[in-house]
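Rather than the whole complex, this shows some of its chains in their spots.
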């Protein structure tokens, strides 16, 4: 089956990004497909390249980036939610006149249409939030 | 046609589990995850509502979340079946849709 | 729309205290372009999103409640509001703003978009969907 996963809360503050990660891994291990994960609300903060968690803690952003590169998962960050919360890729940073960008490797910024598409095309949608 | 409901908040501070219990249909599944696993405690202010609904709805809990929170196995409702993340995936496939009570 | 899927957007949170209500509406506005069968459910604290006379001047936050009235233009015409949720909160349907749509199959007659349903009917609506998104 094709699973669409939505992450709606930020890293460390809520467990949502962790649970979604373990769910995605388990689905892949069982031979299912996870073509795309959509980050919305505070979930966009998972994609920050600047998080520095304590050394004895999991690195949520890197976990997702690694899982995505190993399994060709499209990690999509909602542009409207990201702008409000200060997540920008190089292009957006330039366009907005900001001197820094902070979108981590493996994530891309796009619109809400990508979320609706998942609902249309995939077999199941699972949301993780608060 | 059935739904897998997921509930991720403690039922003692938040109304999500009760609302889910009042909106699910016979044959549905309710999976308690994250802080939602506290809903599986026996002898609590909420357990009667869970037991009553277990007559026609199947309850599950995510085992890793229950162990993380130190829930003693002897205090968990027998009506709630533990599953792992792999079991979570199976439950999603076995039901026609999933609904998160965020 | 032979291939249209049934999408339900479930709203259980109050507006302004958190952003979920506003960002849910943003999803619905985009979703309208995809020609699926869209319904919105308002239950629990979600019914507070639809109160009339919201005025946010005093808190310096944008008032997004007028946007609900534009949903008809996007062919989003099914807003299910749970009766029991209203009652528990001391509200009745007259406390909600009027939201209408124009029915082109009935000579553009204005029809109400808000439909008050019982908790049991809400459960039926939820069980009748292909995709349920929660905010």
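Each chain carries a letter (A, B and C) given by its place in the written order, and its residues are counted from 1.
Criterion: contacts are C-beta pairs under 8 Å (C-beta built on N, C-alpha and C of every residue); 3 or more make two chains touch, one makes a residue touch a chain.
Everything numeric here is computed off the predicted structure, so don't read it as measured data.
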Key: Displayed chains are single representatives; whole-complex counts   = A x2, B x2, C x2
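One rule holds in what follows: only the chains that are shown with their structure count from here on.
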Request  = Decide which interface, B-C or A-B, involves more C-beta pairs in contact, and give its chain pair.
outcome  = A-B
Inquiry  = Centroid of chain B to centroid of chain C, CA atoms only: how many Å?
reply    = 27
Note = chain B touches at least 2 other chains through residues 97-98, 100, 102
Query = Residue numbers in chain A touching 2 or more other chains?
reply = 125, 127, 129
Ask   = What part of chain A is in contact with chain C in the complex they form?
value = 6, 40-41, 80-81, 84, 111-113, 115-117, 119-120, 125, 127, 129
Note = In the complex, the residues of chain B that touch chain C are 1, 3, 15-16, 19, 22-25, 28, 97-102
Key: chain C - residues contacting chain A, complex   = 5, 7, 19-20, 23, 26-27, 30-31, 33-34, 36, 130-134
